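Shown here: the complex without one of its protein chains, the others still in place.
For clarity, chains are labelled A and B in written order, and residue numbers in each chain start from 1.
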Amino acid sequence: METETREIICTLCPMGCRINVEIKDGDVIKIEDAGCNLGRDYSIQEVKNPVRDFFTTVRVEGGRIPVLSVRSTGPAPKNMLMACALELAKIVVPAPVRLGDTLIRNILNLGIDVVATKDIRRLPKFWKHD
Amino acid sequence: MIERRLDIVVIGGGAAGLAAALAAKENGVDSILIIERSEELGGVLPQCIHTGFGLHYFKENLTGPEYISRFIKKVQDSGIECTLETMVLNLTLERQILAVNASQGLMKLQAGAVILAMGCRERSRGALCIPGTRPAGIFTAGTAQRLMDIEGCVPGRKVLILGSGDVGLIMARRFAMEGAEVKGVVEVMPFPGGLDRNLQCLRDFGIPLYLRHAATFIHGSDRVEAVTISRLDDKGQSIAGEEKTIECDTLVLSAGLIPENELSKKAGIKLDPKTGGPLVDENMETYVENIFACGNVVYVHDLVDHVTQEGEVAGRNAARKILGNLPPLKRRISLKAEGNIRYVVPQIISAERPLTLYSRVKRPAFNTKIMMGRNITVHKRVVKPAELVTIELTAERLKDLEEEEKLTVNMDTQ
Partner (left out) sequence: METSVLIVGGGITGTAIARELSKYEVDIGLVEKEVDIAFGGPTKANTAIIHAGYDDKPGTLAAKLCPRGNVLWSRLASELNIPFKRIGSLVVALSYGEVRVLKELMERGRANGVGNLKIVEGKELSKMEPNLNEEAVAGLYAPSAGVLSPYEAAIALAENAKQNGVSIFLGTKVTGVIVEDGEVKAVQTNNARIYARFIVNAAGLFADEISSMAGINEFKITPRKGEYIVYDKDLNGIVNHVLFPVPTPISKGITVTPTVDGNIIAGPTAHDIEDKNDLTTTFTGLEEVLEGACKLVPELSIRHDAIIAGFVGLRPQPTTEDFIIESYREPSGFVNVAGIKSPGLTSAPAIAEMVVDILKRDGLTLKGKDDFKPFRKPIAHPIRDFHPTKAERLISKNPEYGHVVCRCEYVTEGEIVDSIRRGATTLDGVKYRTRAGMGRCQGGFCTPHTIRIIARELGISVEEVTKRSDNSRVLPYSAKQLLLEGEEE
């Protein structure tokens, strides 16, 4: 099997180390230029099972603003990000919402929840609508 | 007309203003008013729905709304008075403020001290002088972010982003997650403008990054139809024949932030042309007595945690000034940025106590020395324009500071 080399930018801290890994048969066989052990672990994870925390919005009904900012409580596999986005696109949450409220538990069976990151009060809207 | 006297008026209810007001209250002043022109407190934070906030201040990785909600709650709990959707129309050197809102009409306020916390605005397409048509579909990144994450719209379906600063990269990811096709991020420099780790946004979604490219023509009479980008040479000039026309319906501009100092200018507060913000001393006081400033209105910051800390310095010192226990600086040493140092803040220091200076460089450099005056040298492994460079004036270093009123801060590359 061929050996692949890949550059992975670590996102754990502002150093942003550009870690160079050698991959063979899907396994990491060499790690270079990692600034710390957390970075080394991160680079292995990125190769084997890249995951991402994600944040987006969901639609709100009857709130002061029409969308609510949300975040995942843990990272999801990178290749499931759009699926999660789509899942969250389907729901409409009624106001009021409190920061921390769980909107979807165990989204797509990934073992992570999606929670509200702000309060949204019930109407009247900030802006007078019809 | 409503006329009031207040000890401290904070202009701007974003991260800087909230921190300043809270610090002023904690330091013994009760008569405080925060004036905010939007319909909610928090400045730009409520629309920054991504994480990366609070890593330093709270040792947690929070989203923008989560971060600022802690300060908003503290302000509410502490009973600090706020007035929303209120626009400050004028400020004088004697700290008279004229403001207006719908419910109360005009108000004239006399402040014992004023804290400027107006933040910044974005550079527009017009200011960038990008040739072409003037169609619908051109947005600055902050406006696009507000539209998407507060007002619930998707500004377009095929998006080109100008500027690889953090905001541009973050918006690339937001657009992709909302189902839009991000055609690319275009950057004039040969290096990305944002933190390296934010480049992950592009890699994750397969978004091309065009370094050393500039937008040279916008097409589309009613709505954006395409944008032509050109490769640039070393001098920043377009190379003929190296153009690419990218089909898109939306152009998002992340091309620079400008501290919003219209009020400061009206008042006659002296500005630093290099930062675009008021000249401040280490107490965050401007050249005008009892007018303080903090946050993006002074210079464009990278981290909100730092904005909060700076707001606290301004608020604390404004309170002490009101209460009569802020001693004047014994020395006023004026710092002048030169060479690769674009600016350094604060611009006036006393050398009485250790202090951190913040500066921004014009071009990246490696293994470099920053020199202050003749005697102080600070070694830096890596400096980049995208990241504020800290210069620690430790007690040790201050001992070496010469007895000058003006010092240059410059950089020497080995």
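The rule is simple: a residue touches a chain if its C-beta (ideal position, glycine included) is under 8 Å from a C-beta of that chain, and two chains touch if they have at least 3 such contacts.
Please read all numbers here as calculations on a predicted model, not as lab measurements.
> Among B:Asp7, B:Glu178 or B:Asp305, single out the residue that touches the unshown chain.
B:Glu178
> In the complete assembly, which of B:Pro131, B:Gly241 or B:Gly324 touches the absent chain?
Among B:Pro131, B:Gly241 or B:Gly324, only B:Pro131 touches the chain that is not shown.
> One chain isn't shown here. Among B:Lys265, B:Arg332, B:Arg374 or B:Lys399, which residue touches it?
B:Lys265
> Could you pull out which residues of chain B are in touch with the chain that's been left out?
With respect to the unshown chain, the touching residues of chain B are 1, 37, 85, 87, 89, 100-106, 121-122, 124-127, 129, 131-137, 140, 142-143, 146-148, 151-157, 178-180, 216-217, 221-223, 265.
> Could you list which residues of chain A touch the chain missing from the display?
57, 59, 66-67, 85-86, 89-90, 127-130
The rule is short, and it goes like this: only the chains that are shown with their structure count from here on.
> Measuring from the mean C-alpha position of chain A to the mean C-alpha position of chain B, what distance in angstrom results?
About 26 Å separates the centre of chain A from that of chain B.
> Given the complex with chain A, which residues does chain B contribute to the contact?
Chain B residues touching chain A: 39-40, 46, 49-51, 63, 65-66, 69, 148-152, 174, 177-179, 195-197, 199-200, 203-204, 387.
> Which residues of chain A touch chain B in their complex?
9-12, 14, 16, 18, 52-57, 59, 65-67, 69-71, 78, 81-82, 85, 89, 99, 117-119, 126-127
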